[in-house]
Structures are given as C-alpha cells and as structure tokens.
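For this depiction, one protein chain was excluded, whereas all remaining protein chains were kept in their positions.
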Amino acid sequence: MDLLEYQGKQLFARHGVPVPAGQPARTVQEAVAAAEQIGYPCAVKAQVQIGGRGKLGGIRIARDAAEARAHAEAILGMDIRGLTVYELWIEGASEIAAEYYASVVFDRSAKAPLVMLSTKGGMDIEQVADESPEAIARLHVDPLLGFQDFHGRRLAYEAGVDDDVVRPVGAMLAKLYEAFVAEEATLVEVNPLIITPDRQVKALDAKVTLDGNALYRHPDNAQLRDRSAEDPQEQMAKERGLTYVKLDGNIGILGNGAGLVMSTLDVVKGAGGEPANFLDAGGGSKAEAIAQAVEVILSNQSVEAVLFNIFGGITRCDEVARGLIEAFEQIKPTVPFVVRLDGTNDVEGRELLAQAALPNVYTESTMDAAAARVVELAAGS
Amino acid sequence: MDLLEYQGKQLFARHGVPVPAGQPARTVQEAVAAAEQIGYPCAVKAQVQIGGRGKLGGIRIARDAAEARAHAEAILGMDIRGLTVYELWIEGASEIAAEYYASVVFDRSAKAPLVMLSTKGGMDIEQVADESPEAIARLHVDPLLGFQDFHGRRLAYEAGVDDDVVRPVGAMLAKLYEAFVAEEATLVEVNPLIITPDRQVKALDAKVTLDGNALYRHPDNAQLRDRSAEDPQEQMAKERGLTYVKLDGNIGILGNGAGLVMSTLDVVKGAGGEPANFLDAGGGSKAEAIAQAVEVILSNQSVEAVLFNIFGGITRCDEVARGLIEAFEQIKPTVPFVVRLDGTNDVEGRELLAQAALPNVYTESTMDAAAARVVELAAGS
Amino acid sequence: MAILVDRNTRLCTSGITGREGTFHTLRNRDYGTQVVAGVTPGKGGQDVDGIPVFNTFHEAVAEQGANTAMIFVPPRFAADSILEAEDAGIELVIAITEGIPAHDELRVYNILRKNGRARLIGPNCPGILSPGKANVGIIPAAFFREGNVGVVSRSGTLTYQIGNELAQSGFGNSSIVGIGGDPVPGSDFIDVIALFERDPETELIVMCGEIGGDAEERAAEYIAAHVSKPVVAYIAGFTAPPGKTMGHAGAIVSGSKGTAAAKAQALEARGVKVGRTPTQVAELAMATLGAAST
Partner (left out) sequence: MAILVDRNTRLCTSGITGREGTFHTLRNRDYGTQVVAGVTPGKGGQDVDGIPVFNTFHEAVAEQGANTAMIFVPPRFAADSILEAEDAGIELVIAITEGIPAHDELRVYNILRKNGRARLIGPNCPGILSPGKANVGIIPAAFFREGNVGVVSRSGTLTYQIGNELAQSGFGNSSIVGIGGDPVPGSDFIDVIALFERDPETELIVMCGEIGGDAEERAAEYIAAHVSKPVVAYIAGFTAPPGKTMGHAGAIVSGSKGTAAAKAQALEARGVKVGRTPTQVAELAMATLGAAST
C-alpha cells in the first residue's frame, strides 16, 4: 500500500524523523486555515503518488492568504498524469542548503533491507543510478542485527555528505530504518532529504510503501486511503477477495493461480489479443466466487470477449462451470465467452456447460486454442 | 543493581506485565493514606531485598485504617536479617487460585537469556531446583530472534500450567522477556506469579537486577535507590571510583587488578588472616587515587593492619609509593602497613618508601612473605 | 530417488485441525505419505482420523519422530510455527500459507539461514510431490507419474499446466517443487536446482519462473557455472505492465527490473532454452531429452 506524502510524513514524525510542520487539507477553506496557522511562506502540495508534481504545477509557494487560496483552488481537482488531486498538504517552506537522497528498500534479492544515501538529492534517483552509480552509497543491513551506528557513519562517509552533518544524517538513517521495520514497510524514501542553512536535517518529501499483508498489525495504517489512486473495478474486486488488475485491452481473463493467469495473458497477447485484466480466482474457488469474478470483469466496459482458463487442481472444473452458469443467470452477459476447462472434474464441467447451452459460450480443450478463439471473437464483436 | 519489589513492579507495569495496584510509602502517614486509597484488605510489605520477609513479619494484611497504621508502625524501621526497613509498599490483597514461578535470567554459560517457569511458585526456587528439577521448565532464547509465541506455549505446556491459562501465562513471559531486554536487566523474577480465582494472571512479587554498566541508557532507572542495602564504606568507595567490597576481617587489602586482589585475599586467608575488604585500585593508579583508597580502607574501624600488594604493569610502583606517603601525611594512620611492590619501577618505589621512613611500614618482596607478615602484625596489634 | 520428500518423509502438519489442514493432510496420507503427527496448540491429545495431535512441534518430534513439517496455519501464526518447527529439530519445513507479512518472512529466512539446521520451502507454495513416493502439499498428484524430469516453479497451477503438457508428451517427474511466489522464499531456484543436479533420477530440469525479483537471473548464472544436466525454462508475465503486482506478492516489474524478457535473455545467454508458452516447454523438453539420450 503506497502512502501519500503527508501520510508518510506523519508516519515519519511518529518515529522521530524530522519533517517540516504541516497540515492536510481537503478543501480550499481548510487549506487557507492551515496556511494561516503555519505562517508564510508555505508550500501548497498536491497529494498524488506521482513523480514530478512540482514541474506540473502541483507544488506552489504561497506568501499570503490570498496566494494560499489561489493555489489551493488551482491544485484541488487538478489532473496530474491521470490522477485527480483530492487532498493537499500545507507545510512551512524550507530553506535549502543541500539536497540529499535517502531510502530503505526491502531487497528481495539480498533478503535484507538495503539502505541508500546520495548527495544527489532532488533528482530522479533511477537516473542517478544509471548515470553515476558511484554517487549512491548502498549498504545491506542484517535484519537480525538491525541498523547500527557504524552503518550510518559508513553510508555518510561513502556518500560524501558534509563533515558537519555525518552524525545527524546517520541518525536520520537509523530512524528511517526503525520506521521501516516498526511499520513493516517495503519502501521508505526521502527525496530530497535537505540540509537547511542552519544545518538542520529534514525530510522534505516522503514516499512510503507498506506491506498489505502486515496491515492487521497496524490498524491505524490500515485506515489510510488514497482516493486518487483508487480504481473502481479494483476496489470492487478487493471487496470480494479477488486478485484483479485492470489492463488496457478488450479481452477479459479469468484463471486460477497467479502464474497460470500471467501465462494466459502472454498467450492471448501472443495470439494477437489485448487482455483487459488479470484476474486470479484463486485455488478451490466455489461457484459463487466465480460468478462474482464474472461481474467484476464485465464491470469494465471495454471488455468485448472473456476467456476462462482453468487448470483444475484443488479447483474443481464442475464448480467453475456452475459459477459461470450462475453468472449468466444473474448478469446475462452479451459478450462471447471462451472456456477452457482441464484437470480435476473437467469432463463433468464441460458436460454441465453443454447441458446449460449458454448463448455465446465456446469451449476449447487447450490453452493455445482457447486463446486463439477468444482473440478471433473479440476482433469480430 | 538490585531493585526493591515496588521498583520492580513499577518497571513491570511499564512493559504491560500485570501487577496489583499499589503505592510506595516512607512514613506511617503515607502508608495509611495509600491504604485508604487502595481499599481493604490490603498488604503492607517491607521493602528490603531479602527472601522470607513474610515469615519474619515483613508482610501483613490490613483490613482497615487502624490495622494499616499498626502494621506500618511495626514494619517501618524493623530489622530484617540485618537490613533496616525504610520503605513500604501498600497494595490491594490478591485472591490466589494457583501460585507459579517465572523468571528470565542472563545465562552467562549459555550466552543467552534463560526463561524458567514452574507451577511450584511461592517456594524457594533453588530448593525446588534441587529437589524436583523436572518441575521447572527451562528454555534458552536466541537473543537475535527474541522471545517467540512458541517459546511461551512450550514453557507453559512443559511446566504443566492449567490449560485455560496457557495463553496468558505465555503472554506474561513474553512481556517479562521484553522488560528484561528493554531495561537491560540481568534478572527478572516473579515468585509467585499468581492465577486469581477469576483466572487473571498477575505478578505478586518482583525481583529485578539491572546491569549497572547500562544505566547510562536508562536515566530513570539510575535514580532508583535502596537505602536499606547501602553500606557507608562501599558508598564512599563508589564515589571515588574505586572497586571496594567490605568483608568481615581485620586486615585491609589493596591491590591492582581484580584477579590479583582476589588472589591476595586467598593468600592472606591461607596464612591465617582475615581480610577486611577487597579493594582494586585499578590499572595505572596515580598517587591521589592510592591516598583515597587508603582513606576508604581505614574508614572501616575493624582494620588492624593493611597489606599493599602491587604488581606493576601499567601501574607504576613509584606512584603507589608516593600515594602511600601522601596518605600518611594526610591521615597519619596508626595501624601497621605491609607493602609488596613488584614490577614496573619497583626499585624506585621501594627507594621512595625507604627515604620517607614512614612509621609502621614494612616492605616485602614476594606476595607470600607479605601475607605472612601482615597476618603476624594484625595478630600482634 | 527423488528430492526433499520421499518414503523417509515423516510428516507433521501445523494447523492439522483446520478445515484445509485436515483435508490436505489426509489427501497426502492417502497418496502414501507417512503422516505421523499434527500440531495445534490446545488440541494436544486429540487425533485427526487417527493422526495424533500435539500442542508443540517438540512433542511431535520427540514422540513420533517427525522430520518434515507442513505449515497450514493462517498467516499471522505462520512465522511462529515455522520457527517452532525449526527449533524442534525439523529438517524440512514446507509452508503452504499465503499472505505472510514480508518482514516475518525476512526474519524467518535469516534466522534459518544463520542456524543452518532446517530448509524452508515456500511460503505461499503448493508444496512438493515426488510421484510414487510422497506428496506434501496441495499439488494434485493424479496428473503426474514417476519419471526423470525435475520441475521447480514459483507458481502452482502453472506447474500443473506445464506438468500436464510434459505428461502428454510422455514424461514423468522425479520431483515437483513449488518454491512459491512470495518476496522472500525460503528456498530459491538455485537451492532446488542444486538438489536436482545431484539426484541420479533427474535427467532434465524444468524451471518455471515469473516476473519480479532476480531469482531467474541468478539461477542462470548458477546453471552456467554448476549444472551439467539440461535445463528448460518458462517465464510467465511477458506482457505484465510495470508497477502492478500480478497476484503473487513477488510478481511485479519495478521500473526496468524483473521483466520476463530480461530473465529469458539471461537464461538463453547461458544456454538455457526458454519456452514462450507451456506447450513450447514440452516441445523443448522432448527435443532436449531426445538429444541428451543419444
């Protein structure tokens, strides 16, 4: 779960990471009130999870209440690369002597947290990594030992931060690491981490990704929402416990098991089609779950044909067939369906479908043939 | 540093270990006020670090204010096995359905914390360990992993606690372990850990030893005192940064290095003498430290002769000689001194002593001879 | 021969008294796996269709000689259960549970690795099947028979799909190992491929990868340096868009990292043939084993 900047900063503050004082706002009125309380100059910042907000007009400095109002009016409701701005973060403007970059990443490859520090802050870090990898100091932390003082010193010296801030920068890394572990994040990133003219160290931005599987241990974090990033179909699928990812094409896909569904997308694309979604109905799905999944798929108006690709293991093909029949009774879809049932109880499943004689439902016995058929049908619709 | 019961319970409470509500009191008035607030029946408990307080009259139940007053008057100032009661702890009396024992010990041998649980609570645990060792469930915890839920379950099942309290007893062990680590204790012991008739789990006593070397990280703990256990000579030595332990004999001992001093005590005792103290002047002691050490030794009125046993390494024997001469100028001791100087600058040291011609100071060149001489002098005094 | 599970497996299921735990444990026993115990705290002394249930793994090991654990408890109890199994002396822990917090996985992985006593397969995996010998987990055994192809996969049903294509081409399997699709699997391709390399029964290794991480790239390096047997691979997710988690917690293309194309390229550069569809994998296997047996 990705947090908005202000949610990340509030999380930072709980762990002693210094951040500029600020307040969130959802309306122009709230924004002006916040600005009045914080004082001027202050920054009015669009809360969307996208890089380069500043260049697109999503961050503006207000010198008085009139400016605060004008900026809030301009930014609220703005579209930034496809995301609508519903929330603002108003914070005191900071003076900047130097901009650094700091992050803690869950490094799956090393099976350890990776801490990074660079004096090339305020830039796209992937670009820095490509162009001057030596400008980023990197260090893996043994998760059983945790972040030690020497880790902070080593990163600070290797990154070449100013001598007088070696200690406070190291201390901030320690606190970021603490937040990373305590909140069960998979990413904690500060870009830029600034040094003010009076040599204070502060997080001027915050990018935090939390592990969705751990939210039950963090009920406060579980409440955090980002309206701008919510897709209605994905929300609907989530509420039903389905794993659904919306894509750009016109062929709805349902399969059982993440790997098989990914493979199905590839095979459909290989046959010249464009998948409209990824949907994993999971193992052992019952008829009702299948019917709900069909509803989710069809709620995407772009879908012109649907492919069911089931290899039954725990999942029983007759249950899948029943679910499809149920869905047809309830939703009466008009788009064609291609169904490939293989594995546990496949004969029974195909028989049920034959008996039901659903309109526009075609069965195929292999994945490749099913993909070819659905592409053909989608093109013809 | 050993904590008093109430200090331990307040520490427990900070870590979520359930304890009966209570208040400390230093006067009869405070004790009665506390009892009135807590309600009756309540326990009036002597705060001294000694087992078997209860049997010696140090714990009494008050049913009303008059009894609370009478008990407080009786217990305050009481002598319990040589310790004077300066403080009381007043707590609500608990009903007891079962008494268990729980502890977390810093196990030096295993280099890991050792957690113990027994259903034979309320008894001397060393006796239980001797007579029925199988009645104590024991488990070492990997300090890098910490106490896991399964540790709690395993101990609870192995100790044979009642089925319905496996979970809460395990949870209490987890909290005791947390307190042990967070407060840097070397011992956390609850005896008895009680189960109330309504199946609550509570720590009815608390024995906590904190690591003195770690107190700088725990400023609140560093403030805790136990007046009843303070010895004036040991306090005086502590303030001067000397390692001093008071013993029962009449021969004052000063040496450099803990091992050598211990060895000196043994050799003196072997020669028929009784050491009055252990005093390690440390490595590299300067004259001033030696003079202060002499003052500490002689503040014990039992001392009838003093042995200096110095093997100079970093410590220079001439500095020791100078310190002794300084001490003689300041304190003018009347008891005899035997001085053995060996190692770095021993010749210079002995020369200085010869020139000073201090009254009652005898030099010897070996440890054995020095011990024999001081025993002889102490017997003659 | 086979790897990891066989006739010497003495299985203990954690969470045996749960619905899924009971169902699959009995299914594994029906297949012929020696199921000697179950663990459910608070239910010690009961039994599940004759399988004794204990409160702790330590009892299951002491009284029944369990040497393999299957973890079927809900995610919030899974890390504790894996650590308990290891502490009790279990040598192989197979964690089926899906949805374990990533930091729990990290902690478990690192403690097991440092202690060096137990091997973890999964979590979020379908388990291990050694056809004709033992089945531990949820792999539907009916589709597979004994043979000389070792399969290791990050995905469950995809494995059945590929296994089925292989079966239709006449191949059987030495063992089929699901390593799971989570960010921190207890064992990765390299660990399992090393076992197949040493297993005399295995003559061809099939690895099914997917987008995310760099396990396939690292496996490619390892294969080039250490594996003499032929390896055929499949990678799912060529068309997956960046930034979207495709079902598995580990299946995500982040920036330019973890793409199927990069993985296929890494493997092919080191002589591993990569099928673009499951059907192609079976074709490559046929071509390879034909070539290998001449």
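Some observations on this one:
In this document, chain identifiers A, B and C correspond to the written order of the chains, with residue numbering beginning at 1 in each.
We take it that a residue touches a chain if its C-beta (ideal position, glycine included) is under 8 Å from a C-beta of that chain, and two chains touch if they have at least 3 such contacts.
Because the structure is predicted, anything quoted here is derived from the model rather than measured.
Screening B:20, B:192, B:257 or B:323 for touch with the missing chain picks out B:257. Within the full complex, the residue among B:47, B:186, B:221 or B:300 touching the omitted chain is B:186. Checked against the full complex, the candidates B:157, B:311 or B:337 give a single residue touching the omitted chain, namely B:311. In the complete complex, the hidden chain is touched by one of A:64, A:79, A:95 or A:149, namely A:149.
Panel shows subunit A; residues 142, 144-145, 148-150, 153-154, 157, 163, 166 of it touch the chain omitted from the view.
Contact between subunit B and the unshown chain involves residues 106, 108-109, 111-113, 126, 142-144, 181, 184, 186, 211, 213-214, 216-217, 243, 245, 247, 255-263, 265-267, 269-270, 275, 278, 280, 283, 311-315, 342-344, 366-368.
Note that in this section only the chains that are shown with their structure count from here on.
Distance between chain centres (mean CA atoms), subunit A to subunit C: 28 Å.
Across the assembly, subunit A contributes 144 as residues in contact with two or more other chains. The set of subunit C residues touching two or more other chains comprises 107, 111, 114.
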